[in-house]
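The structure appears right after this line, and notes come after that.
One chain of protein is taken out of this complex; the other chains stay put.
Our next item is subunit A:
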Amino acid sequence: MAELSFNEDHGYLEGLVRGMKAGILTDTDYHNLAQCDTLDDMKLHLQSTDYGRMLSTSEEDLTVSLVDSKLRENLVTEFSCLRSNALPPLSTFLDYITYSYMIDNVVMLITGALKQRDVAEVLPRCHPLGAFDQMAAVGIARTPTELYSAILVDTPLAQFFQEAVSEDNLDEMEAEILRNKLFKAYLESFHSFCKSLGGATRDTMCPVLEFEADRRAFIITVNSFGTDLSGVDRSVLYPSCGKLYPEGLQLLTRAEDHEQVKAVAECYPGYKIIFDDPEPESGCKTLEDRFFEQEVKLNTLAFLQQFHFGVFYSYIKLKEQESRNIVWIAECVTQRQKSKIHNYIPIFK
């Protein structure tokens, strides 16, 4: 029944986001971009897409980082347009999207502070979607507890801190653990929020979030090999809202090397393909890339249904992937690595 009144509140924004989705670069666009020899050529081609005159209005010379920041700016403009027009359940949903960026920003600021970097130097590198007022003060904190009680208690991140509070001194390892703890809490909270929304939103968002949770579990496990993070330590960090929960996570806790992780993935058809055929390693598709590919696939599915919030999440994620693609191509173009240029992940084939 929620569909009946969906358009009353969110119809405009859904229409808007579907319109913006039509502007996502197509295969031919990528094909043309991959043929470019200089960044100027790319600029010329991007002019004929929805990006329009985005790159041509700046006075500075074109560099990859400029392209990156412009793309980011573009995404933020679009998102803030959506956010400022959103009504309650959707506005919370959109806020949830920003939280992941906020977590990343916090951890980045902490590591920056640990390395004695100036805040002014680190701040511009933070993702603008996750910007918040107290951001610059993050470096003051020395322990997670202090971080929570002094700085983040007013921010929406406070709700994820319940498990993360500890008196250990913040070092790089601790910061990474903090990030994963926060993400675990965040994903679980987002998952239950989507569940409570019900309807098509639950049907589209839950698989995406479950995938995200499992991806984190896999990545944590793979990354922990060779560090002093024990299996039990790891298990605290696994988000418990994914498909792997609970058996898969237990198996992952016991995993010792890559092969064992692969064996775990074998039991889940969705993840089997990601870990499958590691042979063509020369194709240099990293595990990360494959996860991204799978994520893009899941996100494109959201557009098949109507009257739900999943499209907003998927649009932002797809747009982010598109930015990564463009930056990758630009990077290849400037470094004359034509052979690797096709390693981008096409979005709508």
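Here are a few things to note about the model shown:
Following the convention adopted for this analysis, a residue touches a chain if its C-beta (ideal position, glycine included) is under 8 Å from a C-beta of that chain, and two chains touch if they have at least 3 such contacts; residues count from 1.
The rule is short, and it goes like this: contacts and distances are computed from a predicted model.
This figure omits one chain of the complex; the name its UniProt record holds, of "AP complex subunit sigma", "Guanine nucleotide binding protein (G protein), beta 5b", "Small ribosomal subunit protein mS26" or "V-type proton ATPase subunit a", is "V-type proton ATPase subunit a". Among A:2, A:87, A:140 or A:236, the one in contact with the hidden chain is A:140.
Of the candidate positions A:20, A:44 or A:327, contact with the unshown chain belongs to A:44. Contact with the omitted chain, checked across A:151, A:265, A:316 or A:329, is made by A:151.
Against the chain not shown here, subunit A presents residues 32, 35-36, 40-41, 44-45, 48, 56-57, 59, 119-120, 133-137, 139-140, 149-151, 153-154.
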